[in-house]
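Following this message is one structure expressed as structure tokens.
Note that one protein chain is taken out, while the other chains of the complex remain in position.
Here the chain labels run A and B in written order, and each chain numbers its own residues starting at 1.
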Amino acid sequence: MARFSAASPAGRVAADFAQSRLAVFGLALLAALLLAALFAPVLSPQNPYDLAQLDILDSRLPPGAHATDGKLTYWLGTDDQGRDMLSAILYGLRISLSVGVSATLCALALGLTLGLVAAFCGGWIESLIMRIADIQLSFPAILIALILLAVLGQGIEKIIIALVAVQWAYYARTVRSTALVERSKEYIEAATCLALPAARIVFRHLAPNCLPPLIVVATVQVAAAITLEATLSFLGLGLPITEPSLGLLISNGFTYLLSGKYWISFFPGVALLLMIVSINLVGDQLRDVLNPRLQR
Amino acid sequence: MTQPTLKVEHLRTHFFARQGVVKAVDGVSFEVRSGQTLGIVGESGAGKSITGFSIMGLVDPPGRIIDGRILLHGRDLRTRSPAEWQAIRGNRIAMIFQDPMMTLNPVLRIDTQMIEAVRAHDRVSVRSARDRARAALARVGLPSPDERLRAYPHQFSGGMRQRVAIAIALLHQPDLIIADEPTTALDVTIQGQILAEMQQLCRESGTALIWITHDLAVIAGLANEVCVMYAGRIVERGTVDQVFDAPLHPYTRGLLDSVPSRNQRGAPLRQIPGMAPSIARLPVGCAFRERCARATETCFTEPPLYELEGRHVRCFHPIHAEDEAAAAT
Partner (left out) sequence: MLVYVIRRLMQSVAVLAVMSALVFVGVFAIGNPVDILINPNADQEDIARAIKGLGLDRPLWEQYLVFLKQAALGDLGKSFAFNVPAIHLVLERMPATLELATAAMLIAIVLGIPLGLWAGLKPHSIAGRTIMTGSILGFSLPTFWVGLLLIMIFAVYLGWLPPSGRGPTTELLGVPVSFLSWDGIAHLILPATNLALFKLSLIIRLTRAGTREALLQDYVKFARAKGLSNARVVGVHVLKNILIPIVTVIGLEFGSVIAFAIVTETIFAWPGMGKLIIDSINVLDRPVIVAYLLIIVTLFVLLNLAVDIVYSVLDPRVRLADATG
């Protein structure tokens, strides 16, 4: 009754992952949202940035209302500019996701490099990098982002810089501890004995083994990055009005909340919520699956 | 004959994991009398500790006792309610674990842990509980008990911690003590001391003792009777003299042979070939079949435990005296 499966590691991970129905649901939801964001121009009834398509007479209509010229149905209502909420949300999803993902990827690259450098070089370089990372991690992300944005100003690149600055330390720390463990293992000794160049050892041998914990951290951090960007946009420090992310949409609708026009804030919020929840569900299960200590 | 203190009949404790059922303890029976010591020997994973936990009712899920009777002074423990179990544990039956560092809570003081043990079963004041704790520590040979009481576990050596555990076990003069490899983690000299002390304490108070270990030498010196366990079952059971002088089961023979002795000097060490099977994947028939030199076709059926020469053995080809003589020539 041999239980040696011939499946690859990826296959086993997938099988373990699928054990939680909640996680699979999260994955499905995430996929749906990604597709919606990707195909936003195709799916949305209206281009919310095209001022020619907007009709100010249609502003602040409740969900399900019809346009004054009768051509569109505003399934989720309109905001104070007459923008169709559904379209605005789809485009907003796109922006939120792209900012979050690109920031995470940049932070990952930066953190991975710095972490590997720290682990491999050791000595004062390692101490310096890790000290900076520690100090930064002891301050809340929102504070650091706030300071940076106050200094740098607004704009999409600056937001990404702020997000990267906030996140790189997580990756650097994770990579460094994994790399330290791996470095003392025999296959690295073997590679060193073969006089392989350092860069090759680091990137071809060390890096792949550091991947599983990184994947887990990255998944969770994407959600955190998206939330942080939304929060900053909500506070008015984030993306400019020309590229409204979900945070800005919510902020716009805030003033109308008290007068009962809830949809302007509520639906973008639901979209944000669904995205973050699905990412967290997936990330949670990935963490349990990839955690070597929980392997039986 | 008076009733034995503890009588276990056909105990079965199985673990229901996602991959399947693990039969950790599968049909174990034995008895212990007051003042007597029973040894349970076997390799790691043979089910010895689980047997001990089953008697205490401390089997964690996904494990469960699914069959058998555990008779303490004739009354079946399995029929008791959880509240009754709680009243018995630490009171009529006490247990000593293997690693004293992990069994004493590292963030609580010694006196806290001893006083709560006293007050769990006797409604006494904190002060008188502390007096009893002090007396118990003195009885196990720990000097300056007052200082010891105020200390934390990590401030003690392994031997001292184990003595504290023994003191706790003796607090309510239990009828039965189950000691699960209590000296495995200690130095040989400390081990000897503790063994001697336990023997004396039990003889004085008439407490029955079950000593679980993989160390045969300890059992030889300490126990009256012994059970040899393999893969969740008892393969041989009898008095220490019977089993150690003339083992019937090939596994017991193998165990005894593996212990290096002085008259073997220069000769290669004898071992039992192969490894103990994982209880999750037992071979068909006799669990020892794949490692046994005497195995035949019949061994593909499970052998029952039957009586032979005044003791019990589970084997179709037990080693008789004639075989021994033949082997020697």
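As a working rule, a residue touches a chain if its C-beta (ideal position, glycine included) is under 8 Å from a C-beta of that chain, and two chains touch if they have at least 3 such contacts.
Remember, predicted model here, so these are calculated numbers, not experimental data.
**Student:** Any idea which of B:29, B:91 or B:224 touches the chain not displayed?
**Tutor:** Checking the options B:29, B:91 or B:224, the one contacting the hidden chain is B:91.
**Student:** Of B:104, B:176, B:243 or B:272, which one is in contact with the hidden chain?
**Tutor:** For the chain that is not drawn, the touching residue is B:104.
**Student:** For chain B, which residues reach the chain that was dropped from this view?
**Tutor:** 53, 56, 58, 60, 86-91, 94-95, 97, 99, 102-108, 116-117, 120-121, 152, 154-155, 165, 168
**Student:** Please identify, in ascending order, the residues of chain A that touch the omitted chain?
**Tutor:** Within chain A, the residues that touch the unshown chain are 22, 135, 138-140, 142-143, 146-153, 223, 227, 230-231, 234-237, 247, 250, 254, 257-258, 260, 262, 265-266, 269, 272-273, 276-277, 280-281, 284.
As a convention for this text, only the chains that are shown with their structure count from here on.
**Student:** Could you tell me the distance, in whole angstrom, between the mean C-alpha positions of chain A and chain B?
**Tutor:** The answer is 55 Å.
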